[in-house]
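Just one protein chain is left out here, and the rest sit where they should.
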Amino acid sequence: MEGHSTYQPQGKIARWFESRLPIVGLLHSSAVSYPTPKNLNYWYTFGAILTMMLGVQILSGVVLAMHYTAFAPISFARVEHIMRDVSFGWLLRYIHANGASMFFIAVYIHIFRGLYYGSYKAPREVLWILGVIIYLLMMATAFMGYVLPWGQMSYWGATVITNLFSAIPVVGTVIVEWLWGGYSVGDPTLNRFFALHYLLPFMIAGVVILHIWALHHVGQNNPDGVEVKSVAKDTVPFTPYATVKDIFGMVVFLLFFSYFIFYIPNYMGHPDNYIPANPLSTPAHIVPEWYFLPFYAILRSIPDKLGGVLAMFSAIAVLAFLPWLDTSKVRSARYRPLYRQFFWIFAVVAVGLGYLGSQPAEGGFVIASRILTAYYFIHFLIILPLLGLFERPKPLPASIADAVLARHGATVVAGAAAPQTKG
Amino acid sequence: MAHTETSGTNRRDFLYIATGAVGAVGVAGMIWPFVSQLQPDASVLALSTTEVDLSPIQEGQIVTFMWRGKPIFVFNRLAKDVELARAVPLNQLIDPQTDQDRVKAGHDKWLVVIGICTHLGCVPLGHQGNYDGWFCPCHGSQYDSSGRVRVGPAPLNLAVPPYNFVSDSKIVIG
Partner (left out) sequence: MIKRSILFGAVAAALLLGAPARAAEGGHDDLPHRESWSFAGPFGSFDQGQLQRGFKVFREVCASCHSANFFYFRNLSQPGGPGFSEAQAKAVASEYQITDGPNDQGEMFQRPGRLSDQWPAPFPNDQAARVANGGALPPDFSVLAKARASHVGFPGFILDAFTQYQEGGVDYIHALLTGYVDPPEGTKVQPGLHYNKYFPGHQIAMPKPISDGQVEYTDGTPATLDNYSRDVSAFMMWMAEPHLDARKRIGFQVMIFLFVFAGLLYFTKKKVWKDVAH
């Protein structure tokens, strides 16, 4: 967000304005002339995709709020009113509901990309922690948003999640009643969740600005994990290079998103949420939205109430300490043969926890989730610190330009056998 | 994509223009649902008729009903109110219109108007002002016994809603 600017105001008015508020120069330096490593791959377009999704969610959400009413006896009907009567209401609602899932798909890819290429390591610790904060805010926003249609899953999801706080010794019960504004989840809860659901996305937007500021201050990491040595040789200007690549990534993501909106809009949702909230009857099998499932599995794997809650929150908190838990000096998994294996094992464990979170807490599923929960923490607390000490990384390229050159040399050799192959 | 001078590309290049144009169409298409949702929704559009029973309205009485969220004045006019309204030469009116045009033939004593001042939307008070009709408390417009504006700032007569007599004592508005 600072430096790098080559912006020269054209014309008298532009110069007059720029000397009073240098905002055009700021935008120019952060979105036009900002140098991006030339070896970034498509996994790096997810930052732009996430920014787009935040915009999509805020826009569609503001419009939905114009037709929605947060009042327990009618909220379910108001959502159906949007689906049936409001012009394009069904589209806006399906955009918003599926948008939440798309947002999480994108953020998980973004996080795992950061894990793979070691994007959390010095000097990007603050950048990473800001990302963890955004992730936490996203979870809070998504959870409260899911309560608003006031279906069975909304109601019981809210009940279960707020009851997590009752695990706190002594004051737990009081805290939960204060969260509810009553003796159970009810209309006051719905109203405060609506207010916060409207507020939090703007807080996310604020932290996103800090996240991008930190990113542009330290510069982007890249698939080879070596710092930019020469702006001229290692980087390209953000516009048009990264811009056009990001837009292409966004449109491909929109294709994926549209498939869900138009063809399988209820795939990510739960049928029980089309039943109005009923405080007298819990659905037979309640599960949170898919993006919470790994943490839900961790919660249920511990047979103690407080212990389960602590384990679940620790599973997120441990991410914030990652920059110091990973002791390796090498960033990218490209040059860490052992870490690469453990990365994929971890990815499978995370998906496995997600699957177990969706299954009933009984029999083999409980044992499996205990094993995977243990592995989740072992990965961060034991494997990563030790790996840095024992792993022998492959030799790092001298610079990004060298890495690119080496890869292209390889392609030329391979090209002899398959002439149509391109880098 | 505005600055494409770098790396020797041509601004007039067909590919860039085509991509930009298709992108612009896409943005316009995406905006439409967000604008369209502002219009009155299907449940509002369906609530467009109201039935009014005229039999309890006394001679000389003005009764207010609700139609599409707006007040409707139904005025059971005395013979003198009708005479007064029909005696006014059209050239004295701000918005010239005969009383006959504002009522249903055969039901001349019944005046049905939307009770919203044509100036800035306040509800005028009945049986007030100097013209045997309405007076708007907001900015002083006055209407006569035919609901026609006689003193500004209102520019137009009180509007007549679409309505029909289904019997001598019953109308359907809308």
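Remarks
Order of writing sets the labels: A and B. Residues in every chain begin at 1.
Note that in this section contacts are C-beta pairs under 8 Å (C-beta built on N, C-alpha and C of every residue); 3 or more make two chains touch, one makes a residue touch a chain.
Model, not experiment: these values are computed from the prediction.
Among A:L26, A:L196 or A:A368, only A:A368 touches the chain left out of the display. Across the entire complex, the residue among A:R192, A:H217, A:K305 or A:R340 in touch with the chain not shown is A:R340. Not every partner is drawn; the one left out touches chain B at residues 4, 7-9, 13, 15-16, 18-19, 22-23, 25-26, 29, 42-43, 46-49, 56. Chain A residues in contact with the hidden partner, per the touch definition given at the top, are 38-40, 77, 80-81, 83-84, 90-91, 94, 236, 240-241, 244-245, 247-248, 251-252, 254-255, 258-259, 261-267, 271-272, 274-275, 284, 334, 340, 344, 347-348, 351-352, 355, 359, 364-365, 368, 404-405, 408, 423.
In this text, only the chains that are shown with their structure count from here on.
Annotation: 50 Å between the Cα-based centres of chain A and chain B. Put simply, chain B touches chain A in their complex at residues 1-4, 6, 23, 32-34, 36-39, 41-44.
Remark: chain A residues 32, 59-60, 63, 66-67, 81, 84-89, 91-92, 237, 239-240, 243-244, 247 touch chain B in the complex.
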